[in-house]
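Yeah, one chain of the complex is gone here, protein chain that is, but the others are all in their spots.
What follows is chain A.
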Amino acid sequence: MSDQGSFYQRDRSWHPAAFTPQYKTSVLRSPQYPLLSLENTISEMTGPRFGHNKIGPLDNDLIRNYAKTGDPIGQRIIVYGRVLDENARPVPGALLEFWQANAGGRYRHKKETYLAALDPNFGGCGRTITDEEGRYWFRTIKPGAYPWPNGVNDWRPAHIHFSIFGHAFAQRLITQMYFEGDPMIWQCPIVSTIPDKAGIEMLIASLDRNATLPMDSLAYKFDIVLRGRRSTMFENRMEGN
């Protein structure tokens, strides 16, 4: 760690812009002034770290962690992958949180009113911490597509939300994972906030038959890339003297 400095500038033409009117809620929730560029200070180059002591044994098992009377209904899947930085180095000790709808596209949330039924054995939240090689995995039910009041007939593709903590607050990221082959991906106003097709493809998990558990669960591979950082050999020392 001692040879690491500030983070590579975020490529804001690769990420979604703030103002993306096809996603209607962004219209009034997008800043109009330009962002003020701020070279990383120690306030951005540090961040919270979470120990394994906070994580329960079922936190990465959405099939079991809310089960009351049996297993949830739906396609059993394993999602696994690595958290890397832009230098392709693993990010160990990263906290990942994920949340999703059930197999019918229904979220367990008090403000949710979609008519598809709740599953009494499915909560929809999980979390885990990456290992020394940046690897993670969790087990869940494949979420269903979900209608939402944007256009009169807009549907979200099947997706799992991810929240990722790296090693610094500058790396903080929330994104969504989609499933290989889903035709809804290319019709979604939220997906299309990402300007580059290659960027969208980074968020599509691949079906991995080699990681599938025969007679049990399909598997999807989803790698996540966080910002990389410079070596301090190119920088002033933090204390500036």
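The criterion applied here is as follows: a residue touches a chain if its C-beta (ideal position, glycine included) is under 8 Å from a C-beta of that chain, and two chains touch if they have at least 3 such contacts; residues count from 1.
Convention: contacts and distances are computed from a predicted model.
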item: The complex's invisible chain, by UniProt name, from "Protocatechuate 3,4-dioxygenase subunit alpha", "Na(+)/H(+) antiporter subunit F1", "Hydrogenase small subunit" or "Energy-coupling factor transporter ATP-binding protein EcfA2"; value: "Protocatechuate 3,4-dioxygenase subunit alpha"
item: Selected residue (touches chain absent from view) among A:S30, A:Q75 or A:S231; value: A:S30
item: Interface residues of chain A (partner: the chain not displayed); value: 1-2, 4, 8-12, 14-18, 20, 23, 25-33, 35-50, 54, 56, 58-59, 65-66, 84-88, 97-100, 107-112, 123-127, 161, 163, 167-170, 172-176, 190-191, 193-194, 198-200, 202-203, 224-228, 236, 238-241
